[in-house]
Every structure is written in structure tokens, then in C-alpha cells.
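With one protein chain withheld, the remaining protein chains of the complex are depicted in position.
The block that comes next holds subunit A.
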Amino acid sequence: MSMGDCGALVKERKFSEPMVIIRDLHRHYRLGNVVVRALNGINLTIYTGEFFAICGSSGSGKSTLLYLMGGMDRPTRGELIVAGQNLARQDENQLAEFRCRRIGFIYQNFHLIPSLTAWQNVEIPMIFNHLPRSARRQIAMQRLQEVGLLERSHHRPNQLSGGQQQRVAIARALVNQPALLLADEPTGNLDNSTGKEVVALLKNLVSINQVTVVMVTHDMNLVEQADRFVRLQDGRIVESN
């Protein structure tokens, strides 16, 4: 399976409410004296409840697109509406609020805080969402149970396997009941079978929780499981279905 080859997988569109609306989106930045056009006119609509994949070779702009949708970065120009909010017009605090309530992130290298236990890692987004302490612990435990790690709730990340760490990260991403789950190579650091397990879990959870998922991946197996996908090259969509 070659990198960036997403295959032509056509699936029936079952959903109609748009979750992400992108019109002529550009993201340019300077690297020394060179202007890098990471995104160069993207048009894309992603619908509520979709399991959506973005693929492309490294440097194609797929991660840039993902983090723009998550309000972690700002577009140079163009329209970017996510969960009903125009992200191009929000200040830093509004974006933080947006990330807190609307977005869940899952990363390739998990990004768990090593000094905190599993449940404390899951707890963090709720702190920023102003939940009371008693509720936080209860919800964190519930989420860990959903990912099958309740008995590991008091272990630190270095006492957990890669698959378990990613499951903790999934619990953390879902804990504030986001509308959109953004996954950056979620299986990139996992072996094949673990990756499959994690994706199965993810699919199961998002269907239960009615969450839209956008993920960036090289992994053909993942792309095959997506409802739809786009392929990026040099900051443009070169393939979609």
C-alpha cells in the first residue's frame, strides 16, 4: 500500500447537516525568505456524523487543514465555518473556548502528560470547561470504562501500552462531548492489529456519541473505513469522493 494512495472508495452519503464548510481556504507562512503555501484554495464540506479521512503525502498540507478546523491555527484567507462558528473571525480566547467545547483532538504520539495518571489526563479538558471536581472524576472514570481501561485508571502513561495510551487519549478527546473529533495519524505509532482495535473502538464511540470525525492518515485500512475522503497534494485537493 503506497503512501498517499487513498483509493477510490465511494460511499453513500447519509447525512445532510454540514459540520465543516470550507471555501477557498489559504494558509501561507514564511519560512525564512520563502513563502510556503501550505493550503492553496481548499473547498470542502463535511457533514455531521461523517467519518472523514484526509490523506496525502507528507507536506501536502493535510495536517495544516486539520488543525485549522480545530481552531489551533488561523487561515491566511478564505472561509472556515466549523460547528456553526466562523473561525476566521474569532479571537484567541474564543478559539480556546471553541476547542474546549466543540473539538476533541487525538494525536499520533498520544500527548498524554507523563506525571498524571490515566484518569487525571482525561480530567484536564473538564478543568478548562469549568466542571466541578466531583463531577470530573466521575465522568473521567465513566469514559475510561467506555474505552475499557477502568482498572488502569490510576496508572501513569509509562505504565500503559501504546494502544492503551491512545485509548486514554480517545477518552480525553470525548470527555467534553465535542461535535468534531480531529485525529492526526491516530494509528501512526501503533502496530497493525492494535491500530485496527483502536479504530474500531473509535468508530463505535463516535456512532454512539453522534460525533463527526475527521482524520489525517497514511493508512489505507483507515481510509477504507471512512465514509468519504479527500487527497491533498501541494495544498490542493487532488482527489475526493
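Heads up, the rule we're going with is that a contact is a pair of C-beta atoms (placed from the backbone, for glycine too) under 8 Å apart; a residue touches a chain by one contact, two chains touch by 3 or more; residues count from 1.
Note that in this section contacts and distances are computed from a predicted model.
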Per UniProt, the name of the complex member that is left out, chosen from "ABC transmembrane type-1 domain-containing protein", "ABC transporter permease", "Imidazole glycerol phosphate synthase subunit HisH" or "3'-5' exonuclease"
"ABC transporter permease"
Touching residue (missing chain; options A:113, A:200 or A:238):
A:113
Contacting the left-out chain in the complete assembly, out of A:143, A:172, A:218 or A:231:
A:172
Contact residue for the chain not shown (choose from A:21, A:36, A:88 or A:124)
A:124
Among the options A:99, A:152 or A:218, which residue touches the chain absent from this view?
A:99
Sites on subunit A contacted by the missing partner chain, in the whole complex:
67, 70, 72-73, 92-93, 96-97, 99-101, 103, 105, 111, 113-116, 120, 124-125, 127-130, 133, 172, 176
